[in-house]
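All protein chains but one are shown in place.
So, chain A:
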Amino acid sequence: MMQVARRFGGVAGMLAVIAFFAINLPETFLTPRNLLNISQQISMLTVVAATMTVVMVMGDFDLSVGSMASLSGVVAAILFTQDWSVPAAVGVALAVGLAGGLFNGIVVSVVGILPFVATLATLTVFSGLAFVVSDGRTIFGRDIPPGFGDFARGGPVIGMADERALVLPNLTLVAIAVVLVIWIVLEQTSYGRRLYAIGGNRDAARLAGIPVVPLRLSAFAFTGVGAALAGLMYASRVASANPTQGDGLMLTAIAAVFLGMTLTRDGQPKVLATLAGVAVLGVLDNGLTQMRVDSYVREVLVGAIILFAVGLSALGRRGAARRR
C-alpha cells in the first residue's frame, strides 16, 4: 500500500490539482488556448529547470542561474543598442552563459569548492556584472529590435478557437527542444549514465574509472547555457532587459526539480519528471489566478504544496526503507 502511495502518490496529486481546476474553471481551464498559454508561461522555467536537472543528477546545485539569466538578457540588449544583429547578440549572450557555466564547473570540480558556496559567489558576481553592463538601467523600446521582441509573441498557427487563431508559441517550441536535448543527453548517452553514476556514489564512480572531475565541470556548462537561453527568452517576452529580471528563476527551478523527484521510482532527478514539476507550478499559478486567489496567498499555497509533495514522498521512502 505504502509502495503504491510512494510510487504513484505524486502523479495522483498532480492529476488532482488539474482535476480541481478543471472542475472549478469548467469554461476556461482545460481549453487548448489556456494550455498553450501555460506552456508559454512556463517555457523559461522549463529551460532553466531542465538544465538544472543535469547538475542535480550528480547531487550538485547551481544557484547562479537566475543572475546568469539576467546577465545574458542585458548583454544581448546592450549589444542591440550598439547596432549588433539579433543572431550575433544572441550568440554572444549564449557564449557568456557557456563561459559562466564552465567557470562554475571549474570552481566546483577542479578547485573543489562546495557547489552551494561556489555558485552563491558566482550568483553575486553575475548579478554585479549585469548591473555593470547595463549601468543599472532597463533597456527597452527602440533599443530592442522588433524581430527580437516579436519572436516571443509569434509561433506557428495550429488551429482556430472562438474565431481567433491558436498559436503554438515559439517559446514553447524552444522549451520542448531543450527538454528533448537534455532527455537524450541524460537518458540515451553514456555521458548521462556516468553523471547518474557520479550522483549515486562519487567515490565508487571514480574507482570505476569514470573521469569525475571533467564530467562535473562539463555538466555546469548546461546550466550556464540554459540560464542564458532562458534569460534571452525572458528578454524577448518583455521586449526589454533589466539587471534583475531573471533572478526569480533560480529558486523556482530547484523547486521544480525537487517536485519532479517525487515522481521518479528511486527519487532520482529525471528531466521528464522535472518537466512535470514545472508544469504543476505553472498550472497552480494559472489556475489560482483565474480563481482570483490573492497573489500573496497564492505564493503561500504554492510553497505549502511543494512541502506537502516532497514531505509525502520522503515519508513514503522512509516507510519503504523500514520494511526492507
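Odds and ends about this structure:
The rule is short, and it goes like this: a residue touches a chain if its C-beta (ideal position, glycine included) is under 8 Å from a C-beta of that chain, and two chains touch if they have at least 3 such contacts; residues count from 1.
What we mean here is this: contacts and distances are computed from a predicted model.
Chain not shown in the complex: UniProt lists it as "Substrate-binding domain-containing protein", one of "Nitrile hydratase subunit beta", "Substrate-binding domain-containing protein", "Fe-S cluster assembly ATPase SufC" or "LrgB family protein". Set against the missing chain, the residues A:L25, A:V92, A:V125 or A:V213 yield one that touches it, A:L25. Of the candidate positions A:F20, A:F140 or A:Y196, contact with the hidden chain is made by A:F140. When the missing chain is restored to the complex, the residue among A:M44, A:V75, A:M250 or A:L263 that touches it is A:M44.
From the set A:T53, A:T223 or A:Q245, the residue in touch with the chain omitted from the display is A:Q245, counting the whole complex.
On the side of chain A, the interface with the absent chain consists of residues 25, 27-28, 31, 33-34, 37, 40-41, 44, 136-138, 140-141, 149, 152-153, 164, 234, 237-240, 244-245, 248, 285-286, 289-290, 292, 294-296, 299, using the contact rule stated above.
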